[in-house]
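Here the complex is missing a single protein chain, while all its other protein chains stay put.
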């Protein structure tokens, strides 16, 4: 029986084992591009919980949306990120490390459960890339996000030459 | 007739063709420096829409300021960034890629037109450096910014050795 967390499994194999289907890659809403690679660092544009150009979640966490909604939106944005990385690199297996994950959450009032929301993105990335490629993390509560999104992700990857 | 977007044009030539005059470079408001280069990456301090030490715009976008004001403030902060890069590198032509542009916007209420505001910075950078050097972008709505500024920019450049 296969264990998706065993080290010999690659990110592409885990994606298959976990029966995860990637959405279309996010496309720009302005004068910028989705990825820039410099040396072995791959920077991504801020990733929203979109399918194509349509937001799947709108509102503030702790306001219109619960922490659980926020967690699902973080998962959706992380899924979009995987699609963008795959489009840029051809294969997720070229990722050697997730350097940084930033989780920016539009929040209302005295919301404090940011780590729970952010784990929606972290756990997906860890299940696909494995514990040995796990990132640092910066989690912040924002006043607002583009188009009314509840979540935006920052991602920097280290990639094989 | 000259076309400022033709590939043989350099950033310095485009700046000249577009008749853009750079303001003085921003100077620090505390115990930090405006630029750090590590390898071929150049990191900038958060850039505000200042001339010298004086803010040209104060307030929140969606509150005291309109999206169009925010767009002009983003343009002003991008112009200051060019001045800082030129002071550090000697010539803008040493920039080989804009790796990341972060546009942080002080917002009120339910403001959602972040991409329109951020384009004020993106479009200036693209007109000077050309489409082939265009950056990734992270756009966020903040509760407040230093000194009451409506805009702060994050910039990471790739530079020739």
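In order of appearance the chains are A and B, and numbering begins at 1 in each one.
Everything that follows uses one rule, which is that contacts are C-beta pairs under 8 Å (C-beta built on N, C-alpha and C of every residue); 3 or more make two chains touch, one makes a residue touch a chain.
This is a predicted model, so every value here is computed, not measured.
Peer 1: Which listed residue (B:45, B:80, B:122 or B:135) would be found touching the missing chain in the intact complex?
Peer 2: Considering all chains, including the one not shown, the answer is B:45.
Peer 1: Would you indicate which residue among A:66, A:91 or A:136 is in contact with the undisplayed chain?
Peer 2: A:136
Peer 1: Footprint of the hidden chain on chain B, which residues?
Peer 2: These residues of chain B touch the chain that is not shown: 28-36, 38-39, 43-46, 102, 104, 106, 142-148, 152, 154.
Peer 1: Touching the missing chain, which residues of chain A?
Peer 2: On the chain A side, contact with the omitted chain comes from 39-41, 62, 97-101, 106-107, 110-112, 114-116, 118-119, 122-123, 126, 134-143, 156, 158.
Just so it is clear, only the chains that are shown with their structure count from here on.
Peer 1: With chain centres taken as the means of their Cα atoms, state the distance from chain A to chain B in Å.
Peer 2: Going by mean C-alpha positions, chain A sits 26 Å from chain B.
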